[in-house]
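Removed from the display is one protein chain of the complex; every other protein chain stays in position.
Chain IDs A, B, C, D and E follow the sequence of writing; residue 1 opens each chain.
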Amino acid sequence: MELTHLDAAGRARMVAVEEKPETLREAAAFGAVRVRPETLRLIAAGDMPKGDVLAVARVAGIMAAKETPRLVPLCHPVRLTSVAVDFMLNEAASRVEITARVKAMDRTGAEMEALTAVAVAALTLYDMVKAVDREAVIQEIRLEYKAGGKSGVYRRGGA
Amino acid sequence: MELTHLDAAGRARMVAVEEKPETLREAAAFGAVRVRPETLRLIAAGDMPKGDVLAVARVAGIMAAKETPRLVPLCHPVRLTSVAVDFMLNEAASRVEITARVKAMDRTGAEMEALTAVAVAALTLYDMVKAVDREAVIQEIRLEYKAGGKSGVYRRGGA
Amino acid sequence: MELTHLDAAGRARMVAVEEKPETLREAAAFGAVRVRPETLRLIAAGDMPKGDVLAVARVAGIMAAKETPRLVPLCHPVRLTSVAVDFMLNEAASRVEITARVKAMDRTGAEMEALTAVAVAALTLYDMVKAVDREAVIQEIRLEYKAGGKSGVYRRGGA
Amino acid sequence: MELTHLDAAGRARMVAVEEKPETLREAAAFGAVRVRPETLRLIAAGDMPKGDVLAVARVAGIMAAKETPRLVPLCHPVRLTSVAVDFMLNEAASRVEITARVKAMDRTGAEMEALTAVAVAALTLYDMVKAVDREAVIQEIRLEYKAGGKSGVYRRGGA
Amino acid sequence: MELTHLDAAGRARMVAVEEKPETLREAAAFGAVRVRPETLRLIAAGDMPKGDVLAVARVAGIMAAKETPRLVPLCHPVRLTSVAVDFMLNEAASRVEITARVKAMDRTGAEMEALTAVAVAALTLYDMVKAVDREAVIQEIRLEYKAGGKSGVYRRGGA
Partner (left out) sequence: MELTHLDAAGRARMVAVEEKPETLREAAAFGAVRVRPETLRLIAAGDMPKGDVLAVARVAGIMAAKETPRLVPLCHPVRLTSVAVDFMLNEAASRVEITARVKAMDRTGAEMEALTAVAVAALTLYDMVKAVDREAVIQEIRLEYKAGGKSGVYRRGGA
């Protein structure tokens, strides 16, 4: 087994995908920002009528999905066809849970786009709470679901 | 207590910093990518003489620090004066640990730059191992240290 | 009737277009920068042999068309196949009139690319005249023509 | 009188500002998106509790202010210290009115940043309503206020 | 014979390619950075086990290939499917030789992507050696090979 992004001499490269067919690719990623209960209440309050907290993080995540090939050096440009970013305020765990779902028509998967959307939405939330909660932590950014390539459907935990 | 990035009506804004003095700002952030032991060995091997794995992730992190105000909507442009990104292969925890340290001469802190460097370095590592390890998870992106603003020195855990 | 860019809960998203066929999309947009007659003469003079005024604005408009998905948060990346930006010095109205025409092969329309090209060409003209004409105003940025999607051909004014 | 962005031979350049002192610069710009009354009601509804319409346009405007030197070819990079974008739904005129206010500590003014924020917020609103209102028009993007350079305070209309 | 990027009136434009078929496009470009022999030894040393010199330049070149349409005003966005950048330390000529190979599935060629990768890899090498070798010069950036369009295969020197 070897890392696909290195050639035989260990040199980084953008992996060749020109031989692959263009198919519908889907991916979903998850992440969370753990905050203090007091901060979670501020986020909830800041998202009340006309409050922008989660909308700002959502826009940041959607835009970041489009920036993925400019951030992650060996990623291909991918033709995204849909992106959605959602949040759930989990009071029990005192954290904001983030899910990004993306679709693309391309020769390579879109999981990096989903993960990047989650990471940047999390950074944006962190930015907005950092003045009141320096202990905030971004947690568990991971792939949840992937479909559309030759490797078939992947679902975390085999669920 | 309220979120500084929202005005009284809950509208997002870039916080006014023009009244603050320009001082040296420092920040350090931490994060990790948990992988399978087998993957950690591949990363170590892929970074052997002339292998590029960690160098690619390092460059991605450094470049991402410079992209922070373009990714995180309410961040100010910051005058970075130094950026370093380092990795430690933690075999016991089977993860790559990432630290970013940044300095800037500006009116606002540079913690988002450090955190963004860590997040994008982590995404880049994920991208390089994802073909061999879909269970990889980005963990615990957090501020470790901050100095230079009126709020004084911060060190996680009060250490 | 409802806004397509919001889901049922009012959350912004990038609209799903993966089911749409890839077809040739065309769009033309119009806009104008109203200036003082004296300024219009300077622009005409500044575009005389080897003068760069309109060329700079044209390049800015063409490049901005390519930046559209990075500026307009919910826009899809679109495969542009041609972009042209033209100017007409309208002395009667004392304004520079701008037209952008774009074509793309994609699943979604290219009107935002045409409008963005016009807007940035207009901002660029404004930038070049602002030292001599602070009263300059960008006027009437609007779609003129659109073809290629399932909604058929659109022409402003039914012309 | 001549255009400052052209040299004596008519060649475009970024104007030299190194001799100018760094001072606080302020600018405010205005623009509007004229829509059908029915569309204005959808925008108002789309911005009800948890609706994201205006928040998306606001974020787009704030981010675009930071992109100004990358869009307008001869603009200097400017150190923005605050940016705010606001909307007013003007039912009488059936349009969304946009105001952007920016501040910067720099050697050159920030009016292009304010105007660019307005233009991109307007394009973003247009993008969200275009499926229901093709006749929407972006109107009257103009400078309202400017302070901080050697040319003193400017206020449109001499008000 | 005329320049394809200008219309009949001499105005710049992005050339229309919508009528062309989408095919596999390949291009290879070459360039070099001439340095002092002492500098070449430092580069070789700086790339010893775990040294990052060439890896940094390689990543910069790969990322620049993706930035081409944002740098070169009249370039189309191109769907890159693979990018590789390699270096050869030529002691006889006292220079680092750079080769970039790219592939794309598109309606237009990818030679600008290969040339841009070489140019930015060269600038990056220059940046890393400039403190020790101000006489470094970037030399002979040129197309070596091109295939996939209607003009057939091109190989420099007819080789």
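Definition applied: a residue touches a chain if its C-beta (ideal position, glycine included) is under 8 Å from a C-beta of that chain, and two chains touch if they have at least 3 such contacts.
Computed from a predicted model, the values in this text were never measured in an experiment.
Student: Checking the contacts here: which visible chains does the omitted one touch?
Tutor: Visible chains that the missing one touches: B, C, D, E.
Student: Looking at E:V96, E:V129 or E:A147, which makes contact with the chain not pictured?
Tutor: E:V129
Student: If I consider the whole complex, including the chain that's not displayed, which of B:L3, B:V17, B:M63 or B:I138 touches that chain?
Tutor: B:M63
Student: Under the stated touch rule, tell me which residues of subunit B contact the chain that is not displayed.
Tutor: Interface with the chain not displayed, on the subunit B side: 24, 55, 58-59, 62-63, 65-67, 77, 79-86, 103-105.
Student: If you put the missing chain back, which residues of subunit E would it touch?
Tutor: Interface residues of subunit E facing the absent chain: 1-6, 9-12, 31, 38, 42-43, 46, 48-53, 55-56, 59-60, 63-64, 67, 70-75, 111-112, 115-116, 119-120, 122-124, 126-132, 134-143, 146, 154, 156.
Student: For subunit C, which positions touch the chain that isn't shown here?
Tutor: Contact residues on subunit C toward the absent chain are 47-50, 52, 55-56, 58-60, 63.
What we mean here is this: only the chains that are shown with their structure count from here on.
Student: Where does subunit B touch two or more other chains at once, residue-wise?
Tutor: Touching at least two other chains: 11-12, 48-50, 52, 55-56, 59-60, 63, 70, 73-74.
Student: Which word fits the touch map of the chains here: line, ring, star, complete or other?
Tutor: other
Student: Which pairs of chains touch one another in this structure?
Tutor: Taking the chains two at a time, the touching pairs are A-B, A-C, A-D, A-E, B-D, B-E, C-D, C-E.
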